[in-house]
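Below you will find the structure I want to go over with you.
Every protein chain of the complex appears in place save one, which is left out.
Then we have subunit A:
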Amino acid sequence: MQQNAFSSEPIVSLRDVQKSFGPLKVLDGVSFAVDRGEVLAIIGRSGSGKSTALRCIDRFEKVDGGEIVVCGHRVDRPDVNLRALRQDVGIVFQSYNLFPHLTIEQNIALAPCAVKKMATGQAKELARKVLAQVGLEEKLHAYPEQLSGGQQQRAAIARSLAMQPKVMLFDEVTSALDPELTGEVLKVIEQLAADGMTMVMVTHEMGFAKSIADRIVFMHRGKVHETGPASILTSPTTPELIQFVGTGNLKS
């Protein structure tokens, strides 16, 4: 696996990570690293362990073996400072998970106020700023249910951004959306990439992965089966990736 020779420490690194759910081995020696400012796309069939790998980074799953270092936090250790880790990592899920009883502004301001003890006025200012970043300023005082799926997902991204994470994790954030709404979310992520945000994203949008990812990790049966620059999507070498990109997954 290749690493950027110019940066000292990767933001995220997994080394030989093992994870089972009962008898089911879901991650079988997964290793990859993400440098600052890099965009890594994890692709693969459903059930290949993509979400589990992503969730291990933010310690939503505890690993059975191997080493995970994220922004200097030893995530695989039981004594990891979870709240410090999660201030450095933003995560966005397929199902948005906005808090339904709070306005968009309150959704965004909550963590900065509660976790970082930011003053209310300052947090509201911040909410306005990150909402502008995702093009949703006018929804500041709306409730989540008043937004379309694409808008909710953009608001969820804004909520994560408000914590100023050093790396963002995306788990199939457009999979729950109608095709005509995925574009607006992908555009936001594209802009983040252009702004230099470090990102790890699980995605089914091959065309998007190809255009934005610096590196691709293709997972198959709990292993990193093939990895390399985005060009591996157009010239895959392993039969599995050839088949995966060949079965209509590669739209552009």
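Just so it is clear, a contact is a pair of C-beta atoms (placed from the backbone, for glycine too) under 8 Å apart; a residue touches a chain by one contact, two chains touch by 3 or more; residues count from 1.
As a working rule, contacts and distances are computed from a predicted model.
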{"item": "The complex's invisible chain, by UniProt name, from \"Transketolase family protein\", \"Cytochrome c oxidase subunit 3\", \"ABC transporter permease\" or \"succinate dehydrogenase\"", "value": "\"ABC transporter permease\""}
{"item": "Identified contact with the non-displayed chain, of A:S13, A:T52 or A:S160", "value": "A:S160"}
{"item": "Contacting the left-out chain in the complete assembly, out of A:C56, A:A111, A:V173 or A:L241", "value": "A:A111"}
{"item": "Touch with the omitted chain, as defined above, among A:D79, A:E145, A:E180 or A:D195", "value": "A:E145"}
{"item": "Among A:R86, A:K124 or A:R154, the residue in touch with the chain that has been omitted", "value": "A:R86"}
{"item": "Absent-chain interface as seen on subunit A, which is shown", "value": "58, 60, 82-84, 86-87, 89-91, 93, 95, 97-103, 110-111, 114-115, 143, 145-146, 156, 159-160, 163"}
